[in-house]
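Only a single protein chain was left out; the remaining protein chains are all shown in position.
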Amino acid sequence: MLMDLKDAIAQHVEDGQTLALEGFTHLIPFAAGHEIIRQGRRDLHLIRMTPDLIYDQMIGAGCARALTFSWGGNPGVGSLHRLRDAVEKGWPHPLELHEHSHAGLAAAYTAGASHLPFGMLRGYLGTDLAQVNPDIRSVACPYTGEAIATVPALHPDITILHAQKADRRGNVLLHGIVGAGKEAALAARKLLVTVEEVVEDLGAAPNAIILPHWVVTAISHVPWGAYPSYAQGYYERDNAFYLDWDDIARDRETFLAWLDLHVMHTGDQAAFLRSLARCAAEVP
Amino acid sequence: MLMDLKDAIAQHVEDGQTLALEGFTHLIPFAAGHEIIRQGRRDLHLIRMTPDLIYDQMIGAGCARALTFSWGGNPGVGSLHRLRDAVEKGWPHPLELHEHSHAGLAAAYTAGASHLPFGMLRGYLGTDLAQVNPDIRSVACPYTGEAIATVPALHPDITILHAQKADRRGNVLLHGIVGAGKEAALAARKLLVTVEEVVEDLGAAPNAIILPHWVVTAISHVPWGAYPSYAQGYYERDNAFYLDWDDIARDRETFLAWLDLHVMHTGDQAAFLRSLARCAAEVP
Amino acid sequence: MTAPWTPDEMMTVAAARLLWDGCVCFVGIGLPSAAANLARQTHAPDLVLIYESGTLESRPSVLPLSIGDGELAATATSVIPLPEIFSYWLQSGRIDVGFLGAAQIDRFGNLNSTTIGDYHHPRTRLPGAGGAPEIAVHARRTFVVLKQTARTFVPKLDFCTSAGFLTGSGARATTGAPGLGPQVVITDLGVMKPAPDTEELELVSRFEGVTTDQVRSATGWDLRIAERLETVAPPTPDELRILRDLHARTRAAHARRVELPC
Partner (left out) sequence: MTAPWTPDEMMTVAAARLLWDGCVCFVGIGLPSAAANLARQTHAPDLVLIYESGTLESRPSVLPLSIGDGELAATATSVIPLPEIFSYWLQSGRIDVGFLGAAQIDRFGNLNSTTIGDYHHPRTRLPGAGGAPEIAVHARRTFVVLKQTARTFVPKLDFCTSAGFLTGSGARATTGAPGLGPQVVITDLGVMKPAPDTEELELVSRFEGVTTDQVRSATGWDLRIAERLETVAPPTPDELRILRDLHARTRAAHARRVELPC
């Protein structure tokens, strides 16, 4: 179950699949996303509540055909310029949007994890979202007649998470802000996880959030695998990097140069970090 | 917010209300149930997944008019004789049953906590339960047409839980087996909690199960408040008592004598425990 | 010659042998829990036990009296809220084997654990459904364990709590139930399986020393007997020793009173 990230991606991620790299601000699996870019996967249908920088990079790198999402910005900074370029100008490919609200997408993941055909919410009231997303429908409550909004269940081919720890049996521990990570994991056909540490004993608190070994497809040990997002207890979110990204991503050439230098020409997350550090030392 | 259990029950629990004393095997609020018996509440509609000994006692004491439940036995031992006597012979009152499966009742609590008018599940297939409980209905999936079973949301007037700890601000920490306690708590109009300890700082792990102060109506400090159920980290389940209960509850007179001696003639949980200990010392 | 084991022990051993290492098993209290833990302590150390109280991969050293004894939580890999057990674990199709007991079973493996007599005027009010209706629907397969008498193996259930094959001959499949239904019924006399066509239970093996007539007379309908009727191998000394140790530890644990704080 424990394998190199390169092998895990090569073995499980295929062109055309539906992929959810989850993690809400915290525990975003950047290293896995970079490896997917390096391996040149194409035509992916990406799902994430908040596409964040990692999907901006994957979209800009040409991996994605479609995006299911609920908020597509650089949090606290502004736009995801690669996402915008794909949507507004079709570069490098047009991007098909399946757009939801957070509550709707959360309900869709939860329905997927529960193997219900749809999720429901008192939501989407008075918004135009239902007009542009035919997946947003409704059912009549069998007790009151009230119309309740529905979303179809999500079942990603693969969900990829980053987590703090795994033990040698393959149990995975997450803590801190977990977003819809557990639901995305249990909704998927396969689950890949990168972790900060592999330990003998998780030392988990009662009722800790654990993905048990028999639902985990593969685990890769990738320290700093969530950087520039963060792993609580290990390193902080590099907010300065998120601020910098605005300039890097705004321009196609700058973005491609960044991607080439730091992702395509590095073999793994450690090399990616060394590349960033080298660059920072040169351009203070 | 912190008040004597006697006052909390007197102030909040009224005849005719819908009450959920939850806790699944673990953390069953026995002390609160006994206090409701002592104060002579009547016509209650009781809700619990597993009525357990506490509802057997409350039903036998004449508190209940109706019962919503999904499994009504003495776990690993056999029948709840007082529940059976009420259902089979109408003693001391007839008891109206609203019967579900565990999955159905869990969905009903979850819908209540989510303020959805109903919960749904792929369930009740091929069972007669839907024929005896008109609340079990269905909706057609708006994507596939599949019929999905539904249950109406539960909104108890009051949910009562037992928990390990509260802090002085009124935040409540539960750990171990929590059943549908959180959902029952958040589905209710008022929430009363008894706790083993009141502390300055909960010392909770990340992602621990906490009911925050602004959803808690009242907290009562009642050590051993879940006995003969248990509070993990404080005392174990008294399985021997559960075995004994079969003989105590089988016969109306024996039951009434037990109730009179140990509940009606004791003022609180400490006195209840002393009464049991005295009795055990006399009859070895 | 009297067998040096009880029919209950044979039943538990036979049930335990059906579980394979690594299988994910939704366990009820009583005989299913004994069988599952026997399997875990013999041939299937990596058997994953899930209890409906919310414990994933419990490894109890004594048998729990209730579905939620502290031992189950303390030895589990994870303890989760009960609604998630039913939605994220059972309904999601992640259970390989669901173990069910019942007060009545019919020829198609439908089960009653609700009432004897009319629902509204029961002669005997039983505990009710618990997790069973959805275990019966969603577990990939169910194993049913109960003692065999003409009062438990009935021609018609007083109440159908949990679906087996309904009226047989493919009736279950038309409901959309994802699980395969009761694949094995283990009693204190032998083992029954559904016939491939009609889905009616037929006796496929009996325990050593049990006659076919004995099984027939403990069945309230005209029980079909498989053409090739096997005899179940008796408990091995290891199986018996481990099961008896488990029961002895359990009895001692359950008799131990909690010391009151006064």
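Labels for the chains are A, B and C, by order of writing; each one numbers its residues from 1.
Note that in this section contacts are C-beta pairs under 8 Å (C-beta built on N, C-alpha and C of every residue); 3 or more make two chains touch, one makes a residue touch a chain.
Source: prediction; values computed, not measured.
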Would you mind listing the shown chains in contact with the chain that isn't displayed?
A, B
Could you tell me which of A:His102, A:His155 or A:His221 touches the chain that is not displayed?
A:His102
Contacting the left-out chain in the complete assembly, out of B:Ser114, B:Ser138 or B:Thr266
B:Ser114
If the missing chain were put back, which residues of subunit B would it touch?
113-116, 171, 186, 204, 206-208, 210, 212-215
On subunit A, what residues meet the omitted chain?
24-26, 49-50, 69-73, 75-77, 79-80, 83-84, 87-88, 99-103, 106-107, 109-110, 121-129, 132, 146, 176-183, 209, 223-224, 227-228, 230, 232, 235-243, 270, 273-274, 276-277, 280
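We adopt the following convention: only the chains that are shown with their structure count from here on.
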Chain-contact steps, minimal, separating subunit C from subunit B
1
Once you find the CA centre of subunit B and the CA centre of subunit C, what distance in Å lies between them?
27
Give, as an integer number of Å, the spacing between the C-alpha centres of subunit C and subunit A.
41
What are the residue numbers in subunit A that touch two or more other chains?
115-116, 206-208
Which residue numbers or ranges of subunit C touch two or more of the other chains?
73, 79, 87, 91
